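What follows is a single structure, written as structure tokens, with notes after it.
Of the protein chains in this complex, all but one are displayed in their positions.
What follows is chain A.
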Amino acid sequence: MATDVHRPVTAPAVHVAGLTRSFDGRAVLDDLHVDIRQGEFVALLGRSGCGKSTLLRILAGLDRDIEGTVLVPRRRAVAFQAPRLMPWKRVWRNVLLGLPGKPERAVAERALDEVGLGHRAAAWPKTLSGGEAQRASLARALVREPDLLLLDEPFGALDALTRINAQRLVGELWQRRGCAVLLVTHDVEEAVLLADRVLVMDGGVIALEQRIDLDRPRDITGPRFAELRAKLLERLGVSTTTEAS
């Protein structure tokens, strides 16, 4: 599993060309072009309603009323903002849900161990805290060994402290697994912290593409970090005068 995530790969993990998705005649995605390389961590920023979640749902195969070309790997997994665990299945059964064949409980326990939740394998989802449930949802995504991991604001509902830990966990898991990741978020800091590349969506297209050339692990107090954050915030239409002082 020791994949070098920074190896030069030419084959893309995601290829989207000329993608259009309309709701009642209004084009939410309008002739969109996106490519994600294998093993690349891409963050997708944008204001609410800009179509970033729509793009994620299309890549996940949950929305097929589309025009254009969308190429995705066969093995892909989604973690949503809400954990969406089946409340009637214990955690380990949730993790194995939908896997082909009859996988052993140990498979689920390994995935849960990876997110630090091995001791809760037999728990009911209702007994998990918000952070634990989100980690279980992450384990459920990772156990599929995806080539593309789609994260739809997975930290949005977590409290600030839990979020920091969860972000770190996602960064570590990505470096270990080496899968391509598309992270949809509205948190600029999170995007700069985790991503190789940040895309800003506006008006149904990619309005800005920003490579994040910071070394990992990243220091959120560094000047270059602040600069990138300010630039992205500005593109999103948020004034950053307090940042400048």
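The rule is simple: contacts are C-beta pairs under 8 Å (C-beta built on N, C-alpha and C of every residue); 3 or more make two chains touch, one makes a residue touch a chain; residues count from 1.
Assume contacts and distances are computed from a predicted model.
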*Which one, "ABC transporter permease", "2-oxoacid:ferredoxin oxidoreductase subunit beta", "Rod shape-determining protein MreD" or "Response regulator", is the UniProt name for the chain you do not see?*
"ABC transporter permease"
*Which of A:Val78, A:Val170, A:Ala191 or A:Ile212 touches the chain that is not shown?*
A:Val78
*May I ask which residue of A:His15, A:Arg37, A:Lys89 or A:Arg235 touches the chain that does not appear here?*
A:Lys89
*Out of A:Ala17, A:Leu62 or A:Ala106, point to the residue that touches the absent chain in the complete complex.*
A:Leu62
*Quick one: say which of A:Arg21, A:Lys52, A:Arg120 or A:Arg140 touches the chain that got left out.*
A:Arg140
*When the complex is taken as a whole, what residues of chain A touch the one chain not shown?*
60-62, 77-78, 80, 82, 84, 86-89, 97-100, 124-126, 140, 144
